[in-house]
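Shown here: the complex without one of its protein chains, the others still in place.
Naming follows writing order (A, B and C), and every chain is counted from residue 1.
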């Protein structure tokens, strides 16, 4: 009866098997919904030559940005460099290979990777640098480009709650890329705020079925806010 | 403030604008989660020459099967004929054009239609009659076929609850094809068991965001069971 | 003696492992659920959008909104999840299901399978079968070894329209358990009381007797 228990109790165990030059797909948008402790574990391990697939690369001192200082990342597939100075510097200097990918295409490439769709057509990027070198094709009089799917050796995601079987529920916009990332890893690791017993989550309301998840760990999170915007209380 | 109120109060209004020779995408699997009253309204209207896209075609006297007797359906795109005798008869006699489509490909074609993906590759159907006449292509040493997306003039779906803005929640396996169908109609009509005020549904738990839904109607449902299988109570 | 349907299901169940996500087709495959060993736990995937299919409901539990891919009313097991058909086939197509068991009319030495159509006679449609055989790495086909008229269903080339190409590696019939590789059927196990000669005579495609061939064990 233990075959579905995905719970691990150390971050070392959570990221066991990650080795140099692997591809890691990470959930999160900006600093929201990022697997912050799993990223820290990658930093601690010192794994090098990684290809990271993630919408952003964190900030200089938090999130995936933490892997830049020790040059652990060889290549990143992302839609937005954002306000990460070290990311921009490494990209400009050529130390870091960057494949800028439109946000929607990136999400769809992850989903396709998990769903056994090797490639799909999209109008996004047609006639732009993103479309260069890619097949172009017309359907019903409109032009599209061919985009191939992405899979990772690891996928690392952050959810709100999990049951021990790895069923996941996300909270608010911390969902973002996490559900697709979770489907696209050969090994998918989820860190969560709370682990409950199977049967405690409503089957109708599970965002990521446990079949996609190999390991679950309960963590504590800083949840740093990137742009703290507030209005006056009444 | 009324711009998002999608509620209509008659089935005539729900299906207004449906005319001969249109394409209708319908949610449901077998008789589970089918928009039974919307189908009845199509029967009442007597619209002809329809192309129906649906996993099944109901049974002879319930669901989409009801549209067969008056020959309202010219063509059906489905994965399973099942135990519908009149469907099988019309298909064999050539009265009804049938495009047999694998279940997963059908679901993905609907999703792609709603998501602005004109076509995608899948291994499903490669080397079979389904792949005949379709482009074949190899990715990473495996063979795939190209499948194009589907959109409908109308999409008709059945949900459990809606708010007046058209946000939908499905119940158990009555979800099936409904979420994809809902995205793929130029006009999407949802019939539901209960309509609540906006704010009453948890935003994290909405299966179909209201942006996809044009009309919502509250109905009463027979919910016929196709294979009644029970075990003895203790 | 040829295996009964129940015995075939029992033999397939020996291939289950703890923690497997399994899709069982209609017919004999469905019976496999009755023989899951006590010391392991599997979750059944039903392609209409349910992971963690439970037993049939009591009269009190009966729910028209909860069916399996065979359209039978079912219940949910503890830890079940519900999802759309697109998500369900993302799972299947993406290779996330550990074992798929389904029936067939014919298989051949190249791992081709025909299971959904007999031209002019039977057109039920492929349902999810084409996705299942294309998506799974680990598939067991269950069927009788030969038709009632003694015609082999293990062929050099399938004669019926294919459900999938080069995708079947394991076949359990009422007479034998076979592996398909390098363009041949490899006999791994014979049913108790069935002779290798009998299997040979009912196998039209090239048959190789495995070095380790043994009598099948049915509990």
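Definition applied: a residue touches a chain if its C-beta (ideal position, glycine included) is under 8 Å from a C-beta of that chain, and two chains touch if they have at least 3 such contacts.
This is a predicted model, so every value here is computed, not measured.
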Where the missing chain makes contact, among the chains that are shown: A, B
Option touching the unshown chain, where B:115, B:130 or B:174 are the choices: B:115
Of B:63, B:125, B:152 or B:210, the one touching the omitted chain in the full complex: B:210
Residue of A:48, A:75, A:137 or A:224 touching the missing chain in the full complex: A:224
Interface with the unshown chain - residue positions in chain A: 29-33, 55, 78-82, 88, 91-92, 100, 102-108, 110-111, 122-130, 143, 160, 171-180, 207, 223-234
Interface residues of chain B (partner: the chain not displayed): 1-4, 111, 113-117, 163, 165, 167, 183, 198-199, 203-204, 206, 209-212
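Just so it is clear, only the chains that are shown with their structure count from here on.
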Chain contact topology (line, ring, star, complete or other): complete
From chain B, the most remote chain by mean C-alpha position: A
Centre distance in Å when chain A and chain C are each reduced to the mean of their C-alpha atoms: 35
Distance between chain centroids, defined by C-alpha means - chain B, chain C (Å): 29
Junction residues of chain B, two or more chains touched: 108, 122-123, 171-172, 175
Contacts with 2+ other chains: residues of chain C: 76, 82-83, 89, 92-93, 134-135
